[in-house]
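Here the complex is missing one protein chain, while the rest keep their positions.
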């Protein structure tokens, strides 16, 4: 394991080992596996949980984290090799990467898509170029996928469900007034299908996740002998589900052309008690932040079946597992 | 002691113990009382001294501090329970609080009032709700009161005066072109009256501090057999004072309706040498930042009776005392 940039780059076995390692860190929070190691974390977008949990993950294992926010205070960054930099960009990603590799032991990056052109953004240029130019491990803290969140979700399920085989996960779109990133949905569907769950995705017509991602999820399900479906009915997806994962995202086809209130006709796409009653006494979760009573009702979010805080806490533990694997002591 | 959110929640005895503890930390700056502990500090407003002194307080006792600035880079935060979050807020304070409690051992928050409606802001909704939802200690780094600053002021007086009984503190309004928070004045008056000093407050007509706060101060003074007065004459307040504490604040009745240059007629409310000459060779202090030659003259600020740097330094020591008491080792 050289980098941690997308969940689909890792086998079921590797994922299970990371989760086992994370469970160990949950039992023993402090250690020395990262003594003398430094993580340099680049935030092109805001962050609360990710910033705190990575900082703590390093610190509690004897290491050190430095968070930078190039987006907020600074010059643009050029990504394309060979570019004549006579525009706004003051610095080339190649140089940023190569210098930070001299200072730190691992790099982490958060860089959301700009919702301009999905074809372009799907290339994940900053992350993939950083990997190309880095001789240190690179960790994805959310670009067009969010493998750390997915790993935390899966660890939480491991703690709650008895095995993944034959268990149904409903990954459902929910309403949000703004178009959001598909990253969490991509990685959540991917890890569930890799790990052998049945996967039922639901979203309004026109809101399908990227076809290549869906095809990969379908392929993993087939390989595992698990069910896979995409529908336009939240009720269908939630029926008999053991786990409901809610997330909103903007329609890929409308990138660059989002309309104000364009989502408003889908306000009924909210996870409420009535819909949860159709599940197999299912658990509920959502990555944070989450708009209450818009994406899911307080009744669902605050119920005994809600895993939102457990999943958020597990970010800390899985990130320790990833860091220990990538740059930990005994390598 | 479960939280540290307002000075009036603490007895004279508790305050004196904190000051004694702080004096110990002043003598021995380094220790291990906070080993393995993490403070998560949320800054909705700018900070220099508070940020540095809390970071150092944790670090020098073996702990770790993480500072977040949700205000500068980020989404709004919803405070009201049950809200339908279809506006600007992306995240509910309940969720922020409950997640940060999974990561850290104590939370600290700075969140100034917005000068819109004192009745509303007096509820201190963010702080009080955070306390409600937190299962870890919460520390007030300045909302509508500023107990850490008050504690530092009182520690400084403890070092300079022989006892508090019969000693007169003048808490006086001074000119500032902008309306400021009443937090420091509230907490300064409160701690002085709890600790048994005579308290003489002066401010222009219409600039009285909140009546409930004044009533509490008066009550503490009466209980301690100490004098209490509010007047519109700085000269009266300063007469024979052993200590002059200067602070500016905006008139509560004009919240939401501040006029540019509305304070300008009170430019003579400045602490100068002439006024200090009326005191009992009194000490002077002011929390920082402070506009020189507007709130007090350089002559006063740089004199041998000025305690501004000592008070600022003591922030570090009292915060160690608070942290050690709340989350320190032997609990």
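Labels for the chains are A and B, by order of writing; each one numbers its residues from 1.
By definition in this document, a contact is a pair of C-beta atoms (placed from the backbone, for glycine too) under 8 Å apart; a residue touches a chain by one contact, two chains touch by 3 or more.
The shown structure was predicted, so the numbers you read here are calculated from the model rather than taken from an experiment.
Chemist: Touch as defined at the start, partner being the missing chain; which of B:1, B:215 or B:288 qualifies?
Modeler: Checking each option in B:1, B:215 or B:288, the one touching the absent chain turns out to be B:288.
Chemist: Since one chain has been left out of the picture, which residues of subunit B touch it in the full complex?
Modeler: Residue positions of subunit B that touch the missing chain: 30, 46, 48-49, 51-53, 55-56, 59-60, 69, 72, 177, 288-294, 298, 308-309, 312-313, 316.
Chemist: List the subunit A residues touching the unshown chain?
Modeler: Residues 36, 38, 40, 64, 66, 68, 70, 72-75, 78, 81-86, 89-92, 95-96, 98-100, 102-104 of subunit A touch the chain absent from view.
Convention: only the chains that are shown with their structure count from here on.
Chemist: Could you work out how far the Cα centre of subunit A sits from that of subunit B, in whole Å?
Modeler: Distance between chain centres, rounded to whole Å: 40 Å.
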